[in-house]
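Yeah, one chain of the complex is gone here, protein chain that is, but the others are all in their spots.
We call the chains A, B, C, D and E, going by the order they appear; numbering starts again at 1 in every chain.
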Amino acid sequence: MAAGNTGEQARQEQFERGMKVLDEINPAVGGTVLTALADISPELGHQVVAWGFGEIYSRPELAPRDRQLVTLGMLTALGGCEPQLEVHVNTALNVGLTPTEIVEALLHSAGYCGFPRALNATFVAKKVFAERGLLPVAGQ
Amino acid sequence: MAAGNTGEQARQEQFERGMKVLDEINPAVGGTVLTALADISPELGHQVVAWGFGEIYSRPELAPRDRQLVTLGMLTALGGCEPQLEVHVNTALNVGLTPTEIVEALLHSAGYCGFPRALNATFVAKKVFAERGLLPVAGQ
Amino acid sequence: MAAGNTGEQARQEQFERGMKVLDEINPAVGGTVLTALADISPELGHQVVAWGFGEIYSRPELAPRDRQLVTLGMLTALGGCEPQLEVHVNTALNVGLTPTEIVEALLHSAGYCGFPRALNATFVAKKVFAERGLLPVAGQ
Amino acid sequence: MAAGNTGEQARQEQFERGMKVLDEINPAVGGTVLTALADISPELGHQVVAWGFGEIYSRPELAPRDRQLVTLGMLTALGGCEPQLEVHVNTALNVGLTPTEIVEALLHSAGYCGFPRALNATFVAKKVFAERGLLPVAGQ
Amino acid sequence: MAAGNTGEQARQEQFERGMKVLDEINPAVGGTVLTALADISPELGHQVVAWGFGEIYSRPELAPRDRQLVTLGMLTALGGCEPQLEVHVNTALNVGLTPTEIVEALLHSAGYCGFPRALNATFVAKKVFAERGLLPVAGQ
Partner (left out) sequence: MAAGNTGEQARQEQFERGMKVLDEINPAVGGTVLTALADISPELGHQVVAWGFGEIYSRPELAPRDRQLVTLGMLTALGGCEPQLEVHVNTALNVGLTPTEIVEALLHSAGYCGFPRALNATFVAKKVFAERGLLPVAGQ
């Protein structure tokens, strides 16, 4: 692997901090991403973990639950990020958002991104909720 | 279902007006969307029908054929909305746009959104036209 | 004004509920939007208020603070929505998000939308914070 | 100017056909774009006119009025294209869309692109309508 | 086929120049696109080849290798263009970009478009590299 620019020890510590964050919020995903990227771009895998989670996500200025609300909004608005949205709906559930809150966030998104993006995101949530035995969503 | 904010009777009337619009322009789609959303976000299904079609689409200020031209442009430009584009190519045919006009609208889109979006949309149209026995498109 | 499709009384009640929500979360904005749209598209102004706020935002399934986190994410990701972002940064402050949380949400967005979008959104927040005497952001 | 790849005579004929189309639908814009691009990218100016209008827009398969509906949808959905939207709202009026139809197309767009894009586009239309003495929009 | 607006001989020459370019940079793709579009929008197929490659790509002002770097950036940023990205990763390899350079361009994109777009594009590159026996990428 081409060495990153950060000194090797700091680089490793940052990566381990990222993996620790991921283990808390979504234990399955870190290893999966790293494995999928291992033969094509291990550096991208490293940076997702080390920078995205070890450097940014782990900052205490915003709670994981709040980060996931922002992330659900972004991924819904971007479109074409269904694989990432699936990961983040799972994470959202793991850090304390209820199915009802997630569904409502996606309903809320319709006014800002339109119905097509809201529908696509909601069907991703449906897939995740089904896998976790959370359907039907209570109170809907 | 969590009650919406509009009074229940008005809410029901708005929904029924939306279903009536959908029955005229694309009879299959209303029920399909509602069923797909029933256990995850029936409120989103309600709002697509009641607000999107009962409140907005049914306004007489723009004809359905013209709305579909705007919609084809938007969904092509947004990208990643292939499921919705499939619905709306069907609707476009139902409200009087010819296959030639639809194909030309998507060719026209290339200059504004680029070829990749235009190609993706055209292949959605091809799928719909094939299902309806409209291929090859006459005059192309 | 072309009558909307909802019965006039329900339409009026929905609008008043939306204005009441706006008065609670951002008193300045409802009147401003309605005035700006009065001679071009009063119906769009009506629907922003009546549907966006009276029908959707007022639902209890997601707290205003949480809605604003989703909205900050969406508007940052969409790009080109600086006027709306300015309104929603103000609203975010009004419903209880701290300047530090808002700034962190926008830092967080960099990993999902890239630095250019994150920077544009942060400079909008800077404008709002300056107007409200909130600079420098404590703890940054 | 670097010669384009099409033979010079065909290239010139295509350009003249594009200018003729522009003279019919929006006489001011062709010269303005060419002048603005003259010292930076005259080839881009040539291609907008020659390909965009001489090759595509001039095709009879879709009427100018219908092309403008598609274009209004695309530019609204893309966002950040306010200068082009201003040109195309003017063109839309020139080829027979009424102010009411244009305003309704942008209201319609809210359900597909969300309110922020619909608002931005409507304020561009307001600027154009004001310049042409078309405010307030009748029947709104 | 509806005749294009360019004189038939010039039109044919432009098309042949486009096919010649495509034969040099990606021999498989021209025919595939034309065949896929033959019964729905042969004119779109013609314009991709004749204008996109015969008129623009063939200009000497930017080398094919450099065009592919720009194109990789655009398709990654747009999102939802995986089929086109697959074609252009292949083309990029054909015109001299190394697997390492392509992978690095996509890592670089994370800072401008965010990780989700960078990941989606990298997985498209992985598919192409796998088909061409280029995994694992050396030096990664």
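A few notes on this one:
We adopt the following convention: a residue touches a chain if its C-beta (ideal position, glycine included) is under 8 Å from a C-beta of that chain, and two chains touch if they have at least 3 such contacts.
Every value quoted in this text rests on a predicted model; they were computed, and no experiment measured them.
The chain not shown here makes contact, within the complete complex, with A, B, C, D, E. Only one residue in the set D:58, D:84 or D:100 touches the chain that does not appear here, and it is D:84. Hidden from this view is one chain, which touches chain D at 1-2, 33, 36-44, 47-48, 52, 74-75, 78-81, 83-84.
Interface residues of chain B facing the missing partner chain: 110-116. Interface residues of chain A with the unshown chain, by the touch rule above, are 2, 4-7, 9-11, 13-14, 17, 43, 47, 51, 54-56, 58-61.
To be clear about the criterion, only the chains that are shown with their structure count from here on.
The chains that touch chain C as well as chain D are A, B, E. Matching CA atoms, the turn from chain A to chain E amounts to 120°, rounded to the nearest 5.
Centroid to centroid, with C-alpha atoms defining each point, chain D and chain E lie 27 Å apart. Shared interface positions of chain C, i.e. residues touching 2 or more other chains, are given as 2, 43, 47, 51-52, 56, 59, 61, 74-75, 78, 110-113.
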